[in-house]
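This view holds just a subset of the chains, kept in their places.
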Amino acid sequence: MSTRVAVLGATGAVGQRLIQLLDPHPDFEIAALTASSNSAGRPYREAAKWRVDTPIPEGVADVTVTETDPGAVPEDVDLCFSSLPSSVGAAVEPGFVEAGYVVSSNSSNARMDDDVPLTIPEVNPDHLGLIEVQREERGWDGALVKNPNCSTITMVPTLAALDGFGVERVNVSTLQAVSGAGYSGVTSMEILDNVLPHIGGETEKMETESRKLLGTFDGAEVHDHGAEVSASCNRVPTLDGHLENVWADLADDPTPEEVAAAMGEFPSLDLHSSPDPLIEVFEAPDRPQPRMDRMLGDGMAVAAGGIESTPNGVQYNCLAHNTIRGAAGASVLNGELLLEEGYI
Amino acid sequence: MSTRVAVLGATGAVGQRLIQLLDPHPDFEIAALTASSNSAGRPYREAAKWRVDTPIPEGVADVTVTETDPGAVPEDVDLCFSSLPSSVGAAVEPGFVEAGYVVSSNSSNARMDDDVPLTIPEVNPDHLGLIEVQREERGWDGALVKNPNCSTITMVPTLAALDGFGVERVNVSTLQAVSGAGYSGVTSMEILDNVLPHIGGETEKMETESRKLLGTFDGAEVHDHGAEVSASCNRVPTLDGHLENVWADLADDPTPEEVAAAMGEFPSLDLHSSPDPLIEVFEAPDRPQPRMDRMLGDGMAVAAGGIESTPNGVQYNCLAHNTIRGAAGASVLNGELLLEEGYI
């Protein structure tokens, strides 16, 4: 039997991707769509300016959008996927959880809260254990679970694969696609024949979120990973797919072949949206490329390549689809893990 | 009185830029243009498919192109600017020098030869002293001087400015413009909505050339700088201007303000093509940007910005125009230095 789900913030770019992924999903059934009061009361077809590359699903087009309020969502909904702007997320997500809903959220608020699990299912599924801490501390029936920022998600699986060699320090330069800023986030005048060498708040997210994701959960709290992480974030004229150049200093001294093997063999999970392999490793030094490789594993795989030894460890490139693996797909996958682990 | 100069490889992209820069130059007078045998004997206007953003200079359009052979260049030419493909450069440049010409070359051959000066005039003008070694060893009357690769030139002035703080290690990620590959080097199918995360030979050039440029000349040889340099090179959909994200590990622990001051105050030279300041430092974290800032100092300045401290030193971005400061302008500036220093 399908789990009935709501999409909070259903009209935005990530909300549309959520609908695209959830509509054919075997485990989930879309039961409610919420948006701001401008859109509430209107059929979804009118409320959203649909821009995803497949047509608006038939069963969704005529659903009446409701306000983003726990009282407006049917009680038989068990799971809410949230892609609200972070300020809205901060304001309304706690109310949903208090009302008993499990919320799998892509919004950036609360990601670094001590009692909020920040998870990539293949990397740190055990961090879901924080839900017990969260419920106890906050007196909540539901649960709030976050996925990280798109640029963080692209890199962290590869670092997890390398951590057997002892990751000590990470420098990472990102070449991020414009869709990461939302539909209107980057103007054409800004980016045609240009690069923007700064994305507000992005370096901090990569540095702090990575250490939490790679950290250790001891049953009571998450201890951050000790690696230093320094990021430099750039916006480039690509539509989808964040490419990243990573230098990882390692305690051990693996060969490029050993690094490739550790990545290529890093285990995936037996969840609907988890690709196999999780990390696709290219031998050709000019891959992965955003346009060529962003749809690997239906947009849920991480691609890696250009692996070379350095005196201190290894240099390589990685890539993931920023609005699938890096946003909507990440939330859906967290929802699958929550279901599998019995939180729903 | 003007020095009479020849442009070797005058029809290519860098050759055209050389002509654009040399035609109005106060110290130089174009006396000969050479190209492959296909073009020899034809007026320049027909031999070259002119694509630079200013019209073909009047005095140049009707010059008859000659073969790239010392015998075909007038004897009263004192200085040759070479933008030959590297294999051609390797084959013919020695003959020009043997015949007594001073050659300021942008071609990549011979850059790392022990007795060939590789110079950025504002950074290591004293390396021209290698010319004496070169003449002695090879029995040459002329001289062969090289400028580095465009991606190297963009970064090295900033590292020279930082070297008072003790540069120990450098990681650099480049976002390079398509013009760096020549007019037909990158196809539109490769780069629209895409990034190429590999440029053949580029990382090696950045790593070896940087250490030579920052090295010490003791009167007999150049001792490479000891810093480790690791580069990751990307081609992005911009026309001109290489942007680079640099992590420099430093022995000292300067503040971002001290780093900015060291860069902004790094001395320029009193040469026609040397901009003042050499390094333009931006406070706005989203600058420099390729389209906005590549023409600073008529394309000869280096721009820097986004300076932030890291636990090991500093992270910042730098930018230069790859076909002016990074190629044709670099050769012209070396020519100015050769003239100033009495080698011509």
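Residue numbering begins at 1 within each chain, and the chains themselves are lettered A and B in the order written.
Just so it is clear, a residue touches a chain if its C-beta (ideal position, glycine included) is under 8 Å from a C-beta of that chain, and two chains touch if they have at least 3 such contacts.
The structure displayed is predicted, hence computed values, not measured ones.
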Let me spell it out: one sequence, repeated, and 2 copies placed. What is the copy number of the whole complex?
4
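Convention: only the chains that are shown with their structure count from here on.
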Chain A partner, complex, touching residues on chain B are 169, 171, 173, 175, 192-198, 228, 230, 232, 234, 236-239, 243, 245, 247, 285-292, 305-306, 310-312, 315, 317
